[in-house]
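Shown here: the complex without one of its protein chains, the others still in place.
On to chain A.
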Amino acid sequence: MALTLFDKLWADHEVAILEDNVSLLYIDRIFLHERTGSIALESLVADGRMVRNPEKVFCSMDHIVDTHVGRTDETLVPSGKQFIQSTRKASHAAGIKLFDINDPWQGIVHVISPELGIVQPGCTLICPDSHTCSQGALGALAWGVGSSEAEHAMATNTLVVKRPKNMRVNLVGQLPVGITAKDLVLHLIAQYGAAGGSGCAIEFAGEVVEALSIEARLTLCNMAVEFSAFTGLIAPDHKAFDYIQGKPYAPKGKQWEEAMVYWAGLYTDADAVFDKQITIDCSHLAPVVSWGTSPQHACSVLDKVPNMPTNIEAGDEASYLRAYEYMDLHPGQAIDSIVIDAAFIGSCTNSRITDLREAAAILVGRKVANGVKAICVPGSKAVKRMAEAEGLDKIFIQAGFDWREPGCSMCFFAGGENFGFRKRVISSTNRNFEGRQGPETRTHLASPITVAASAIAGRIADPREYLL
């Protein structure tokens, strides 16, 4: 029978079928972070259980650590220090690998896992963080879970999972200059709604996806959860294999050869059937920016804040009105006239080396507009090292950006650092929900180059005007 990539990954990990559409799946990799790691580990122990296979469990300090240079366990997040220290203690006690604050590989979990070769094609990986779907970019089945599920996976190396549907998003045509994976995925969500991928494992395919770098593919899959998908994934190709080869946790020698044989079969068969398919021609896309409080509230940087759709459902109407109010915008305002208070480049969505290179190319020789607070937080220590070796840090600093230590930072507000009450931020992150970046902070999602261009302009700007 013809199978999709997802079908193959599912079948290869199916320990038992529990009932219609619910299976016990084998879990190859578990990633924890300090926000919930100690809760999961301690609650496991409290129930008299232990980590079944500590070599399969990893933990990163990323969510609430301070990102200022010279940081310690102290952080502005209320009781953050306690989270950090109890996670350290619980990780050591459980015998799992911890990427601690000063570890040379520390960084945001979804950045370091690919970077270290921990996620690999054909493996299952779970993490109590919804953007775990990013890692599907390497042909893995990776998805975000709750704390109890992380405990379940640690105790049994399995999870009870309801089988999602198969969906394929075909991205065809040729991506214009200045349009990134972030624009693509925001466009997709704006077109088909934030619930468009609900209940589906989404395979991204087509010539546009093939042409994307692995890092751009990670951005694409990162946002699958904002489309309400179970996860996103991409068939691994030579780019993926080249990317993995030589990474610290990648298979080596004879095992590399064996792995390659298996990986070569990880693609969707020609006549496999999807429950749902979407095709988007990407040849005429413009940079996309969100204007409201859901990732589906997004449009081209050349557009105006849209009117409420005429065919809107009752509940959606209220959320539209609330979005205008919260964002302090009204229909008809030109997107590129919206003045910003801050610019943020960071998060597991867009903080990898290529993101920083592209942003730096816009910032070089330019200055952030007066009054705009601009911050860049590299996704990992490795990204930061690379960037500094290339001199990107100097470009960011000279332009007026803060240059930070790796972490999730202001991707989300945990009671610590934030941009301030009702401040307007253009941000390379993934969520523009109310309060996501701070009390009443207004978030506009965009690509790193749109963020860089907007930081210079002091208002939301089209990055293509700066691409010289």
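We adopt the following convention: a contact is a pair of C-beta atoms (placed from the backbone, for glycine too) under 8 Å apart; a residue touches a chain by one contact, two chains touch by 3 or more; residues count from 1.
Convention: contacts and distances are computed from a predicted model.
Asker: Hey, which one's the missing chain according to UniProt: "Cell shape-determining protein MreC", "3-isopropylmalate dehydratase small subunit", "DNA polymerase IV" or "Oxidoreductase"?
Answerer: "3-isopropylmalate dehydratase small subunit"
Asker: May I ask which residue of A:3, A:24, A:172 or A:361 touches the chain that does not appear here?
Answerer: Answer from the full complex: A:24 touches the omitted chain.
Asker: Considering the whole complex, which of A:211, A:318, A:397 or A:467 touches the chain not shown?
Answerer: If we include the chain that is not displayed, A:318 is the one touching it.
Asker: Of A:115, A:149 or A:237, which residue touches the hidden chain?
Answerer: Touches the omitted chain: A:149.
Asker: Considering the whole complex, which of A:4, A:36, A:180 or A:290 touches the chain not shown?
Answerer: A:36
Asker: Pick out the residues on chain A that sit against the missing chain.
Answerer: Residues of chain A in touch with the missing chain: 15-16, 18-22, 24, 26, 28, 35-36, 38-39, 43, 47, 49, 55, 78-79, 82-83, 86, 120, 122-123, 128-130, 132, 144-149, 151-152, 155-158, 160, 162, 164, 194-195, 198-199, 228, 230, 251, 255-256, 258-259, 262, 294, 313-316, 318-319, 322, 412-415, 431, 433-436, 439-440.
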